[in-house]
Structure formats: structure tokens, C-alpha cells
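Worksheet for the structure shown next.
For this depiction, one protein chain was excluded, whereas all remaining protein chains were kept in their positions.
First chain written, first letter: the chains are A, B and C, and each begins at residue 1.
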């Protein structure tokens, strides 16, 4: 259960089977940093070209295809004051008839004050809510998938529920899992509809566990109150299909519920959230309150 | 500000320019009943064929094309014990690769106990959360739109946020607005993914107001904490486009925010909910907390 | 087998259970006229507001729910010189990133010369190819569906294969079928991507037959070389699903092919065309050459 302090000196623009930067054991913790979506680090220096560059990959001993890699986000803390966001809702998120009149897209800086717990742009002051936009494990068959998008391996899901305290499970496709992490946001609305959150570099700390013999096919997330499954695809309908099916699969494997029992329960209790509707693959989160699980009833 | 007690003796399977059952004034309240989605009334007798039969339409004096009809749901209370739901998640909500193995669809009865505040099926006991699945005003150009679907006029949106206490605004397309209401659910998950909530007949009470000279194009909803805009279409992406754009339009017209100001705000604060992903048109709700409105800051 | 000469004096903006303008028998022929999508007749006078106004409905004796109404388009001939079209591809048909720079939409007139067989705009001269954009039968459950869209009943499919000589089969939902017809185009590309063909009024002649006891669920079309099934929905994927499934259903019912035999054949021979990608429901046509039918092999 070692804690590794890792200082990155290079980053990746794809999630793939790259040379690991560190080998860690099941149960280990890593304390490291991520640079922002534009490639700027905690000192506001450009460390890599933009596009959600990733810290890692971290090789987790014992992880094999068919396992799940559980990653607990222990802490996610912006490590500088300047954040930035875009200022115009993306064309694809608006009625096509409304697009012609849009103003030009620009970027603006926000003041991120961790001590005060705020993110400020002029007179707009929002509570800080740090989250990870893009993280995941190496995908199967030698793919190297752009950090601009997402799929079964995780990636750029931009779900604002990925905050400190949650545990995310990824389907392991290659030996060692090869975990990547980056693209922190100080705050973000549902859908990442301007194409950014308040983008910022982060100090992150996470702990990994290997779960053997799961039936996981898509990323899953768990917090104190909910179990959640994520689907990443276009259109949203398809992301929702994958998320819903993964939640049904989870209820079958871990809670012994057949499809009818899961349907009756989820039909009246499921909740959906939308990760992003900006990236090449959109993200839908299917959630069930733990208090409705059979064991809790 | 009269209160009308209206007992329906016929129902409609479309929302259209039908002969009004009652003429009411701006500010009036109606106390009436709705039958369930299958056409069964508060005594569990079949009163109409299934398919979300509607009570109404109610002609609201002074309502004209270009206005909004505001309908406050004062109370929605199940008026019998038996509710029913389907038991298998709809094919269209699941990964197509998962569909072949689905069990057959059936209906089951639930016990709806208003006094206890519960909805029960065997050992599954959920808190009651009564909502209206289908309501709206006559659509434009003489259309009569099936109560199985939804569009700009409202209709079968199946949004579980449509509970007592909210005010819903519909774009008026014909003189008198012609408001219809039906399809109550004792409880429902997001997405209405089995194709039903816990379907039940209701005692309903609502109050109408005519809002002149709005720029409303899609249904809008308001409660104590949120303003919300609804888009009804397929795929979900398109429903989300309409909902987002309507919220931007609302911020422009009522709060003086240009598209850039609205984008900066919504980019970091918008929330989405999913009404249904079962009907021919799906429903997405775009929400903004009132505390982020300029006037509240 | 009477031939009825019918001169319309009113039109409808929905396809629904309107009062029939004429009762005809199985096998009868109707010779009549249609006005253009904007409501202008053969003398270029406005006869009705725009939006694909329909001639009819025609009540066909003996047609009942569960039957198919076969409509042979005997002739479709523009009855004036002026046609018109829009001039800018619709926002929804283009990459959203390309929309901001679009010029304003306008209408232009074309010269339609039936004798010469041409449709001309400046130096652009295309061969005339007259087709019907919008036609169909009354939909079920009392709906009145806008002539701007399409569904199982037919409607605004804008398929350029609907030319003289084809027979179209519609699923009958009400007694008498109630056939409507309008929205002629002198020529049109796939997808009706500017939102119009070259819109024009027409002299039309058609012959009806009632087919009892079919399993038809969506419109079907037949010409000398192909059997075709049409699906009308959004997104295109869903229109394609309906069209493909209807073709499989047709092969099962009329040609005794089970799903595997139909799959093997269609997998290597099916052809798709796109009706429109402009209206609220898009149209996909699934086609099979008759020479691949079992009987023809």
C-alpha cells in the first residue's frame, strides 16, 4: 500500500499502450499533477500541446483483460489561480436554426480560489467543484484513442460527478491496465456545452485496486449514495442504451437481480445525468440510489 | 378567480382543437379528475380506450396565438389504490445486442397508499411522488396530435418534475389555448424506461394564467428553485438542442442576457434531466437554478 | 372502374379524418389537380395557405383497417411554367461548424417546360422528373398529422422515386382509407436538402385498389424493377430500421422467406435511397430488385 509521489515530465494526447511512467501495486496510492486541457501546468507554463494531455500511464501489477481497475479519486485540487473557459454554447448543442446568429467563440480567464471555495468571472461567483474530465485505461487491440473522445475504456467523459471521493471502475483490456489521467475542471455544468469547464491544472491523489473476474463492459462509478454506469457514444440515445444496459448487468452480477427484477426497480427509480454533449462521443450516466438495492431494503 | 368543479364524461386520445368542455377565465382554478393511461377511472372502471386519454379541453378566455398559457399544478393526488406498471425495460432503451434475451413484457399492479405516502410492489416500497405525464394545449394548423407523443404544444413528456407546485408554460397556438390533462403517475424513474410509471387515476387541481407577448416556443416549467425549458424530439440530441435553445431564449427575453452572457453562465451551471426515452418524441429538460439568475446575484 | 374528374375547391394542411370530397370504388381512377407547396394553383393564384396543402380526401369503398390501399400514379404533369425552389442547403443537413457562414435563405423561380422536358434556372438546365412529395391516408386514433411531416400513414416523404408509373401501398387505418395528395415537384435531388424541390402545381391521375389482409405497417412502393419499403422517422438510422424491417416483413408475407433467408439475400443486394432529410421525420427507402426475388430466380 505504498504512496508514490510522481512528477510527470511528458504527457500523452491519446490513451493507449504507451510505455508506463510508473509501475504500482494493487492498493497503491499515487500523488501527482495534471496539466490543463490546453497543456499549461501549475506554473502556467506550456508543458504539452493542447487537447487534454494525460499524466501516465500507470502500470498496475496484476491487472489483466477481464478485470476491472478501481480508481478512487482521493483528492483533486486546482494548483494555480487561473482557469479558463469558452464563452459560446457549441453549435451542436443548439437548435440548428439558432446557430447562424451566434457570436464568435472566445476564451476567458476565471479566478479559481481554492481557499475561498469559489470560481469567479466578474460578478459571477460559483462554488468550486473540482472534477476530472478525462481519464481511463488503455483500450483493446492496440488502439490509441484521442483524449478528445471516450469509449468503453473511459476517456473524455466530462462528467461533473467525477469528484474527489468517488471510485471509478474501468474495464481492463491490456496487462497492467495502463491508467491515464488529466483534464481537470474547477467547475462544469452538465453537458460541457461551451466545450470546456473552467479548465485548470490539478494536484491529484488516487488509489487503485484490481477487481478480478467482473462482467464490466463500460466505466462504472460509485459514491456514498449511488451506483452509476456510463455509456459513451453518439447520439445520446446510444450512450443512454449502453449506460442503462451496463447498470442492468451490474445488478445481475453483483446483486443477483434478473432482468425483470432490475427492470421493475429501475423503471421507477433510475436517474440519468449527462456528461458531455460536446466531444465526438457523448456521455450518459445511469444512476441508482444504493438505498434501493436489494441488500439495503 | 373562480374555482370550477368539473366532472368529465368523455376523453380525447389526441390533443387538438376539440370542442371545449368548459370555458374559464384568466386566473381561474379547475378541480377535476383524470383517468389512467389505460383508460380506467377512480373506481377502476374503463372510461375510455387506453393511450393516455385526456380530460378537457379547457378554453381559457383571452388566450391567443403568441401568448403563453401558465398552468400551476395546485394538487395531484391519486384517487384509488391500484396503480400498474410494465416490467421490462423497453427494447429501444437497451444496447441492441442485449435485446434478444429479454423476457416478455407484462403488467403488474402496485399498491398506492396516499396516506402512508408509499407505492408498493412486494418488498419494494418507494415514496409516492405524483406527477402528470401528458398535458398541453392545442397545436397549430389544425393538427390533432396523439397523446402518445409530444412536441412544442407539450403532450406526453413524462417528466417526473411535473409535480404539484410547479407552473408550466405552454405556447398558445389557437384561440382559448384549449388545455388538456391526463396520464398521472404515482411515481416514475427518469426516462420512463419500462414505458410506464406507476399509472393511476388522479384528483387534480390547477390554476391558469394567460401571459401576453412572450417569445415562448417550447414548454417551460418553473418551481421554487429552477427555471426549466423542455425539448421534445428524437433523437435525444435534438430534444436537448431545443431545450437548451429555449432556455437561452428565456434568459434573453426575461433577463436581458445576450447569447454570450447566457453561454458563460449556462456553460458552468446548466443541469439536464431526461423526461422520457420511450415515446415517439423523447423529452429533455434544461434547468438553471434561480440563484444564478442576474437578479439573484 | 370509373374515371372521376374532380376539381378541388378546398384543401387540407393535415392528413386526417376530414370529410371526403369524393367516394370512389376499388379500381376507380381519379383525374384531378394539386396545388403547389406554397398553395398556388395552375393559374398561379393562391388557393390555400402554404405548407403542402392536399387535394382530397378520397373515400375508397371497401377499405378497412388492416388493408392496404394501392395507389398507382398514372400520370403527374406540371400544369404551369413557374416552379420555385429554395437556394441554401438547410442548416440541419450541414456540419454544424459550417452553418454560421451560410447566406440567407431565399426563393427563386425556375422555368418548367413540359414539352421540352426541362427545368431551367439561368444556365442550369435539368431534365424534368415530376414526382409527388406528400400523399397518404388518414392515420389511426383520430390524429390529424401536419402535411409538413410523415409517418406510417405516408405524408411528406419527398422521395424522388414517386414518379408516374409506380404503385404505392399505404396501411389503411380508417374506413374508406381517406387518400390525400399534393406537393408536386418538377425535379428534386435526394434528401430535398434545400427544403424544396422545384415546387409546382400538377395535373394528376391515379388509380386505387384495396388489398385485403396484408401485414403492411409502413408505406411500400413498387415499380417495374424494384419492391421498396419506406420508413419515416428521425434520426435517419431509425427511418432505415423501419424501412428494412418492413422489407423483411414483405418478403415473409408475400414471398415465404424466413428472416434468415431474407437476411442472406438482403445482406448482399439491398439498396437504400434517402427521401428527405429536411422534414420533422426523415425518409429512407429500402429497395430490392425484383430479379432477386425467389420467384424470379
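One rule holds in what follows: a contact is a pair of C-beta atoms (placed from the backbone, for glycine too) under 8 Å apart; a residue touches a chain by one contact, two chains touch by 3 or more.
Since the structure is predicted, the reported quantities are computational estimates derived from the model, not experimental observations.
Within the set C:14, C:34, C:54 or C:85, the residue that contacts the chain not displayed is C:85. The hidden chain makes contact, of the residues C:194, C:228 or C:281, with C:194.
Of the listed positions A:102, A:144, A:261 or A:293, the one in contact with the omitted chain in the full complex is A:144. The chain omitted from view is touched by exactly one of C:45, C:65, C:215 or C:269, namely C:269. Within the whole complex, the absent chain has one touching residue among C:207, C:223 or C:241, and that is C:241. Those residues of chain C that touch the chain absent from the view are 85-89, 92-96, 98, 101-103, 108, 119, 121, 123-126, 187-194, 196-198, 234-237, 240-242, 244-245, 248, 258-260, 262-274, 277, 282, 292, 297. Panel shows chain A; residues 12-14, 16, 51, 141-146, 233-235, 238 of it touch the chain omitted from the view. One chain of the complex is left out; on chain B, the residues touching it are 90-92, 96-97, 99-100, 102, 235.
As a working rule, only the chains that are shown with their structure count from here on.
Work out the mean CA point of chain A and of chain B, and you get 33 Å between them.
Centre-to-centre separation between chain A and chain C, using Cα means, comes to 47 Å. Residues of chain B in contact with at least two other chains: 234-235.
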